[in-house]
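And now, chain A:
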Amino acid sequence: MLAIKSLSRSFGGVAAVDNVSFDVQSGHVHSVIGPNGAGKTTLFNLISGVYEPSSGEVLLDNTPINGLPPEELARRGMCRTFQNLQICMNMTACENVMLGAHLHANTGLWSGFLGLTRTADRKLEARAYELMDYVGVESARHAHATQLSFGVLKRLEIARALAANPRLLLLDEPAAGLNDSETHAVGELIRKIAAGGTTVLLVEHDMKMVMAISDHIVVMDQGKKLAEGTAQQVRANPAVVAAYLGVDA
Partner candidate 1 sequence: ADGPIKIGAIVSATGPASFLGDPQQKTLEQYVAKINTEGGVLGRKLSLVLYDDASDANKANAFARRLIIQDEVDIILGASSTGSTMAMVPQIDAAKIPNISLAAASVIVEPVKPFVFKMPHSDRMAAYKVLEDMKKRGFTQVALLSDTGGFGKSGRTETLKAAEALGMKIVEDQTYGEKDTDMTPQLTRAKSSPAQAILLFGTGQAPAIIARNYQQLAIKQPLYTTHGQASLEFVRIAGKASEGIRMPSPALLIAKALPANDPQRKVSVDYATSYETKFKSDVSTFGGYAHDALYLAVDAIKRAGGTDKAKVRAAIEATKGFVGVSGIYTMTPQDHMGLDNSAFRMVEIVNGAFKEVR
Partner candidate 2 sequence: MFNRTTYKKMSDLPQFLFSGLTTGAVYALAALGFSLIYNASGVINFAQGDFLMLSAMVTATLLTKGMALSGSIAIGIAVTVLVGVLLYRLAIQPAGNADVVTLIIITIGASIFIQGVVQVTLGKNQQVLPPWTGDAPLQILGAYVLPQALWVLGTAAVLVAGCAIFFKGTLTGKAMLAVAANRMAAMAVGIPAKRVLQLSFGLSALLGAVAGVVSAPITTTVYDIGLMLGMKGFVAATLGGLGSGVGAVVGGLLVGILEALVAGYISSAYKDAVPFVLIILLLLVMPHGLFGSRKTDRV
């Protein structure tokens, strides 16, 4: 459903993403791995409209989406989480998740002023609680965002993205800050999301999780695509082992 075609982006002469191409199959979990500074987050930023590419193209359902702003991409079914948390610290945890459902709610200013959305809102709230339970932060139900620990916020972001009901979900290091048990749970969660028909594009350094849940893996190094394939193929690739995994991964 997503096609990346010779995508490049440089910052002050340094090519953060350098002529990268690959396709993402719908309903798959597709991972992007690579050393620090390889260009993974930049790639996400290019796909999700945060940056504009220097050259190349991104196609969503065969239509180019270059230069479209994030909100337009959201309307087309894309949503993402961030490596550097983007939680609205002026709202409660639950409101953050409800914000995720923006496109599925009546967001007119008039309706807001006149209070026409009350009943619909109660449903949204119920759904938000459901999602918070789902990602394992039920304890944060009545908390304000400022009162939460890093790991909880991390998962709250996933809940918010899920609330958007995306067809394509981009997750940037969702397991960072989670322990092995929690990482395992998030891995299962991602599989469940994919099974529900949402395509997942994942950046993650936890190889155990990546290898366990990915249908397809792209390896990046210094902005370039280094390799691509299934978990086995990638793991067997000596270049990948040298640049990223290390011998005993």
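Just so we're on the same page, a contact is a pair of C-beta atoms (placed from the backbone, for glycine too) under 8 Å apart; a residue touches a chain by one contact, two chains touch by 3 or more; residues count from 1.
A word on the picks: all candidates are chains of the complex that A comes from, given by their letters.
All of these numbers come straight from a predicted model, not from anything done at the bench.
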| item | value |
| --- | --- |
| Result, touching chain for chain A in the complex among 1 or 2 | 2 |
| Sites on chain A touched by candidate 2 in the complex | 41, 45, 50, 82-84, 86 |
